[in-house]
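This report refers to the structure that appears directly beneath it.
Every protein chain of the complex appears in place save one, which is left out.
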Amino acid sequence: MNFDATTIIYILEIVVGGLLVGIGVHFVPVGGAPAAMAQATGIGTGTVQLAAGSGLTGLLSAGLMMSVTDNLWPIIATGAVGAMIMIDATMLTGSWIYAYAVGAPFASAKVNYDPITGFSQPPYVAPGTVGQGIPTICYVSGTIGAAMGGVGGALIYYPLVMINNNPSLSAVFAIGIFLVNAVLASWNIQGTIEGFHDPKFKKWPAAFKACLVSTFILALVAVIITGGA
Amino acid sequence: MDALSMGLVAAMGALATVAGASEDIDSDIGSQSNPNSQVQLAAQVGNPHRIYNKAIAGEPPSNALWCTTAAIVAYMLIEAFQMPALFSIALGASVAALFDGVMSMSAYFGRNASQKRFNQWVYLDIVRYTTPSIMAHVWITSFCIVTITYIQVYVLTPHHPFPIPVIALIWGLTVGAIGSSVGDIHYGGEREFQWRLFGQGLSTMLSGQIVRKAEAGLRNSIDNAWFCAKFGGPATGMGFGLTVFLDNWRTTVFDPVSQALLAIGTGVFFVIVMNLYNFYLERSARRKYGPYPGYKGDIAA
Partner (left out) sequence: MTVGGGAAGAPAAFDVKKIRIYGLAGSVLGIYLAWILNTVTGTDIFSFIGAVAALFGVVMGANAVRRVCGYGIGTGVPSIGMLSLGMGVVAVAFGLSVADQFGMGALSVIVTLVYAMIFGYVVGVIANKVIKFNIPVMEEGLTDLAAGGAMAIMGWSFAISGSLAFADIVNDVINTGYIAIIFICGGLAILHPFNANLGPDEKQDRTLVNGVMVGGLSTIATGICAFLTLTPAAALLQLVVGFVIWYYFFMWYYRLVKRDASAVVGTGLLPPSAL
């Protein structure tokens, strides 16, 4: 193997992919365990799980696309769309439960007015909770986050396949890099976040640095690996 | 696009719907994932209970394990012994169900044994009659998901380049993520706490005060399946079914090579429609339910 310009571009692609995953996680409105009791705004599950679920669905779509074409752009776009469809379907059906089973209006406790719709939030926050459901701002933020995760997954997967021509190896390797970044980002979030309007979102530079270092170390070795016999 | 591929995609969507529903009911019976925190807390605030406590590492990794186990067994039987696909997948799902039984039991034993100081007993009859019910639902989930991966890899064109177990791993993670985000709310928000005020989430003051008694006698976890199968399960199924169906539909109707732009555009269209639908839901919920009466602030509703 030799370090030429293409290799450096591949490394950069992997690093950018990892960074997108790490930042994208911050966009996904995750309420953690409290959200499952309608105690907090967002999706009622853990950050890593949701990021992995959506990003890897995107990876599946991107892998399918990559088997028929070598063009980077459709692969990235299809990865993003796959991830967005997954997270939107999840949030939509989750909203059904909040609206029709728990019977609660959607509200965020982090802002007074929804920046997109302009709806007032505090009057709709149930006493003793920190919001419930998935307001439009969280929904849009989640869609953006999923798109970033999907693009990130595809961006990690693409150079790996170009190097080793082995979809299985690349897929597993991409899952590994994806999980490392998602976990680091979720540690930065410390449990719950509502989306880009949440004050916690300002912590993203720490995740950026963390993911930059870790992905770089991973990318350096990723380009060395061959596809085997 | 041909009729066969469309039929296959429809079948995948149907299988995914069933898988999602059974996945959610399985986690509700076992009190897995997020509502588990309240079951765990109950004993600590002085409410020992007779509810199953299946804490297996969050739903996504555990479902990934069942689906991958079923996938490797099926793959091995198909490739090494040339067994028929349906038989292999059924056998794989059975092995996955056994794995699940072992893990569920160990989690129930371990979590309850670690709450010795709160006087939380280990009840063997719960293990005997609840575990088989969990295993049955896991059987359905893994059977459906491995069938989906089988269709994706061997039948649907273009064949998916990933091997069967890797796709099963990813679908398992996804179905677990959807199950814990959608169906769990119905269990945690509605079923676990039935004495809170209706129309709001759980007030933090009530944390750990789960319902422990049933119409007659003590509540057991099978009752939770009876409740959640009415809405939480089907909604989870819808979520996973939509994911699988819409994602595959757009690359089947439009050729991914020559009509890549259309395939991507269709996906973006679905995304926008779902965003608007959620906006409609939010607006109608706000209009119908109105603000909470106890609000004292100065921001107008």
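Order of writing sets the labels: A and B. Residues in every chain begin at 1.
In this text, a residue touches a chain if its C-beta (ideal position, glycine included) is under 8 Å from a C-beta of that chain, and two chains touch if they have at least 3 such contacts.
Computed from a predicted structure; not experimentally measured.
**Q** Please pick, from B:G13, B:G30, B:P163 or B:G201, the residue that touches the omitted chain in the full complex.
**A** Spelled out, the listed residue whose C-beta touches the missing chain is B:P163.
**Q** Looking at the whole complex, which of B:L124, B:A216 or B:A300 touches the chain that is not displayed?
**A** Of all options in B:L124, B:A216 or B:A300, contact with the hidden chain holds for B:L124.
**Q** I'm checking contacts with the chain that's been left out. Which of A:A38, A:A52 or A:V68 qualifies?
**A** Final answer for the missing-chain contact: A:A52.
**Q** One chain isn't shown here. Among B:T68, B:S181 or B:T251, which residue touches it?
**A** Selected residue, touching the omitted chain: B:T68.
**Q** For a quick check of understanding: of B:G110, B:P132 or B:G290, which residue touches the chain that isn't displayed?
**A** B:G110
**Q** In the full complex, which residues of chain B touch the absent chain?
**A** On the chain B side, contact with the omitted chain comes from 34, 36-37, 40-41, 44, 46-50, 55-58, 60-62, 64-65, 68-69, 71-73, 75-76, 79-81, 95, 99, 102-103, 106-107, 109-125, 162-169, 172, 212, 218.
**Q** With the missing chain put back, which residues of chain A would touch it? List them for me.
**A** So the residues of chain A touching the unseen chain are 1, 32-33, 46-49, 52, 166, 168-169, 172-173, 175-180, 182-184, 186-191, 206-207, 209-210, 213-214, 217-218, 221-222, 224-229.
Simple rule for what comes next: only the chains that are shown with their structure count from here on.
**Q** Distance between chain A and chain B based on Cα centroids, please, to the nearest Å.
**A** That gives a centre separation of 20 Å.
**Q** Residues of chain B touching chain A in their complex?
**A** These residues of chain B touch chain A: 33-38, 58-61, 158-163, 166-167, 169-171, 173-174, 176-178, 180-190, 192-193, 198-206, 231-232, 235-236, 238-240, 242-243, 246-247, 250-251, 256-257, 260-261, 263-264, 267-268, 270-271, 274-275, 277-279, 281-282, 284-286, 289-292, 294-295, 297, 299-301.
**Q** Along chain A, where are the residues that touch chain B in the complex?
**A** 32-33, 35-40, 43-46, 49-50, 52-54, 56-57, 59-61, 63-69, 71, 74, 77-78, 81-82, 84-86, 88-106, 112-113, 117, 119-129, 132-136, 139-140, 143, 167-168, 171-172, 175
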